[in-house]
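As you look at this complex, bear in mind that one protein chain is not there, while each of the others sits in place.
Right after this comes chain A.
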Amino acid sequence: MKTLKALSLFLLSGLILMGCDSSTYEQTFDTSKIRRASLEETEAIVEAFILAEDSSTIIIPEGFYNLNTQLILDNKTGVKIKGAGMDKTVLSFRNLQTGGEGVKIVGNQISIEDLTIEDAPGDGIKSQHSDGITFRRLNVTWTNGDKSKNGTYAIYPVQCKNVMIDECIASHSKDAGIYVGQSENIVVKNSLAFGNVAGIEIENSDNAEVFGNTARNNSGGILVFNLPGLPKSDGKGTKIYDNDIIDNNHKNFATPIGDGPNGNTVTMIPPGSGIVLLAAKEVEIYNNRIHNNKTSGVSIASYQVTGFPAEAPNWSPYTMDIYVHDNEYKRKKLSTPDLTRELGQMVSIYNAHGKGKTQDIIYDGIWDESISPNIESNPMRICLQEKNWEDLHFTRFYLMDGEDNITSYKDHELFQNCQVKVKTDISGLAGL
């Protein structure tokens, strides 16, 4: 699928454009009234990170800290970093002159809690090569008027083991608010992600549970991706349950206004996406409230839909072994799918329920022909067990004959009579 530009012209002439993209600049806390920390106090914090010893606690007292250098905790064990509260301790990286992320943590059994991180030019807080890393009651955000100037990820553990993200708030990042990459044993719970391009994203990771969160007002709510060509090649085993995935209709600002998608996959996400699976493996999605996402509640896609090269060692572009059940879906009256991204245009035009209809579940229907000559046998094991099919908009697309021959089907029955056992085990994270 290369381009759908011609289709969008057709669509624009055939439909009235309903400009439903929203934007939000909402801030959870007003940090403008917090006492400004002095230069000495600020340098003391930088020094505390540098000189930290194993099993120590770094207390960051109430105050607004204007940092021009990174806070890096390097190869320590058992360190606790503690602020005075998300509304009281603010680390602002607006004046950071060098380096990517604001806070960087490498170590084992590290926790950071009760503070706000603002306006880092790259990522808000990044943790790499850490075993046992807890983010608790962190608010990570950006305050720029032009959101395309915001940083990439708010909370960003990568290449970590035993990751706990609890009661955090991540907002306005131009990629994912909470992004867990190339990691294993992961909990993301009781957190809020809003105003991001992607709310919560689990990428190339194993054994993750995402529950009790709210992902609202993002372009896409919760994403599970496997991208090609990475050291951790293909992740599997994610459960997404008891989340509120609501109103994820935010404009996709991953590129500046007027620019189309670039090579970052997230730039292709059509606003109005609740949950998106891309080249995902072994994912169970249940007991979520998936409401008012204007393009599609759940989107199941293979990597081929990106149009990017889809070959890499030890990696498969197909989404497979998916079990979606017992979720609650609501579609907003009068809302129509996104038209700003090709995938949104495809849903608008080719869905099986009529042009411009919001979908609850879509499946791109791309399967591995070496497994089966046709899709009727459900070769990718996509299992969908929802209760009220008569009320739902389900579309399976057929894209494998090129963009001029796209067809679609309502045949959820093909995917209805199976189950996939998705195994996760987060018992090892109980103490985090």
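Criterion: contacts are C-beta pairs under 8 Å (C-beta built on N, C-alpha and C of every residue); 3 or more make two chains touch, one makes a residue touch a chain; residues count from 1.
We take it that contacts and distances are computed from a predicted model.
The unshown chain of the complex is recorded in UniProt as "Repeat protein (TIGR03806 family)", chosen from "Aspartate carbamoyltransferase", "RNA polymerase sigma-E factor", "Repeat protein (TIGR03806 family)" or "Tripartite tricarboxylate transporter TctB family protein".
Among A:Gly263, A:Gly354, A:Gly402 or A:Gly431, only A:Gly263 touches the chain left out of the display. Considering A:Thr152, A:Ser408 or A:Thr424, the position touching the chain not shown turns out to be A:Thr152 (whole complex). Only one of A:Pro61, A:Gly78 or A:Gly100 touches the chain withheld from this view, namely A:Gly100. The hidden chain makes contact, of the residues A:Arg137, A:Lys161, A:Lys174 or A:Lys236, with A:Lys174. Set against the missing chain, the residues A:Gly78, A:Gly122, A:Gly212 or A:Pro379 yield one that touches it, A:Gly122. Listed by residue number, the positions of chain A touching the unshown chain are 39, 43, 46-47, 49-51, 68-70, 72-75, 96-100, 106, 121-123, 128-129, 148-149, 151-153, 156, 158-159, 174-175, 179, 181-182, 227, 229-231, 254-255, 259-260, 262-265, 306, 308-309, 312.
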